[in-house]
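Structure incoming, see below.
As you look at this complex, bear in mind that one protein chain is not there, while each of the others sits in place.
Letters A, B and C mark the chains in the order given here, with residues in each chain numbered from 1 onward.
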């Protein structure tokens, strides 16, 4: 019955994932006017873990799974499935410097982290592990919170390939998005 | 059970049709050297049907069906399904002047006709009614008989959209291909 | 199913096809078929019938090969339904001019397919020939790229001017003279996006701070004035969709939570009216909410149609809905609920006497047609080579 399994897996993906160009990558800050700007992040820079600490920083879960904690506000193909990782681009692509910031809770330590969703650009749709999590998504007029925009901006090519999720700090408060 | 019907229809199409870039359009003549040439056709030009003839020329069948008699050596998307007809291109495309010639038997009159399979070019794959009938197909080194080549040659754009099947004469003998 | 498990049957299937094609009756006394012309190319009517739609398949898995299909939804077979298509590369957007018989497509090319120099182009398609009849090239590429929109490429001023939305992420609107096919101006819309026609020669944009900004233009496309409305929604807590339906000069903007904001766009400045509920108290308890991509559209009879889903929550707003609800806008009254076959992601409603609703079914990416008056399911449009037909347009978007 492989045909059937296959079908339903596909349908499931379609239903759950194809329904929107999930924000892929989004933009720092709210009202950018006239030219690209780099607004302040709602971020307290995380202290690097002490070398001799008895405990090490920890994450849990599968970074190629849409449910992975960092992907709370991602939308697009997971670079982890495309030859990249959760925080690096597949070979031969270019990471977009302009991103949208999400705030995700790391279940391992209970902290909220600011996650930068940097797109990898310059090759066409990776096509693998399409992941749509619209939590906190807003329409494109709210550009700091939207995932319906192609964030391959400021890159040599505007062609979207996949999305990463990079820890850029600990969130000051849960509400910061 | 629409999901299932759909699945099997799709599988069926894949099995029967996706397996090769069916010749789409093919080239007149055999050994073209150095530059495109227009060799003689193995064709007796059909006399136009007399105006007062008691009987009219006749075809039968559905021209959007891969089984339609003219498509005996076609490979590609049927223009009949793409906004064109069996012998005309969809709006905004350009018909390739370089074609492959097949010989198909019209079941309505029992005659063998020479059919020119002219590609329509300049827009990307129509994607509809992919029809693969490899009868008489030969590998690309036998270019007058191959359907594995993109025959959008001599057109402004080399992009393949769909294929037509045009009656260009009555075949002198059944063997002419 | 058995025939696919039987590994030898495929070849047999082919062979039997061949036999069937030669086993028909024949009459050899018939005159031979005439020689046919080569080089013939079809054309379409300059004004498309009401039953025709433009189906924008952004090809999410192959964005370099986006397509817009012209579909006659009144026909039964795919061969009759598909009237033609044209390509729109890299998450483009389209607009239409009935008066000029033109479709405008904002698209993006790179000199090496997916790499090399980027070029943003507005391609002008002739509706009758479906051939390009002109183009406008951006001096610096900056057009808005994202999920398809209805108001990112917008003709105004009796189709004398065309507005194209930009995003870099700085926001602006490029203004094109449709007679000369030249860019005549670029107007910054700081913090605001999209171009909803407003007044005789202007447009409004939705702003991140919960306002609308209305821009008035002169005949030559130069800026007369920009006016910001009061704050009327909160884009954090009570966002409205950027998708809207126009009925007699009023744009109806649904909110995530199930209200609708009527905005009078007939004057020089958008006038925001009082929002009203799309859902009853009971429905609100069931978290019925609007959702989808192209989730709302209007007919010619004062009705708008909107995709609704139950169990709405943060994250469901883009996913579509299981029902289409039809409202008489002026009366603020729901007049019909259409239960979809499976699910709907985007919709469009035909113009004319008999409104028909075309809906993208995301479970198989087919299109389903419903009678806009009775809600009856009519037919599906499928197997037309589509990958992700994410935005539907009635053939004229006035």
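To be clear about the criterion, a residue touches a chain if its C-beta (ideal position, glycine included) is under 8 Å from a C-beta of that chain, and two chains touch if they have at least 3 such contacts.
Nothing here was measured: the structure is a model prediction, and the numbers come from that model.
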Visible chains that the absent chain touches, using the contact criterion stated earlier: A, B, C
Interface residues of subunit A (partner: the chain not displayed): 3, 6, 8-9, 11-12, 15-16, 45-50, 53, 55-60, 64, 67, 69, 72, 77-78, 80-85, 87-95, 97, 105-111, 113, 116, 118, 120, 123-129, 133, 135, 166-170
Chain not shown, touching residues in subunit C: 4, 7-8, 10-12, 14-15, 18, 59, 61-65, 87, 89, 107, 109, 111-115, 121, 123, 132, 135, 309-313, 315-316, 319, 322, 340, 342-343, 363, 385, 387
Subunit B, residues in touch with the chain not shown (by the definition above): 3, 11, 14-15, 18-22, 27, 30-36, 98, 122-125, 127, 132-146, 148-150, 152-153, 156-160, 177
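The definition used in the following text is that only the chains that are shown with their structure count from here on.
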Furthest chain, CA centroid comparison against subunit A: B
CA centroid of subunit A to CA centroid of subunit C, Å: 27
Distance between chain centroids, defined by C-alpha means - subunit A, subunit B (Å): 48
Distance from subunit C to subunit B - Cα centre to Cα centre, in angstrom: 34
Junction residues of subunit A - those touching two or more other chains: 3, 11
Sites on subunit C at which at least two other chains make contact: 1, 4, 363-364
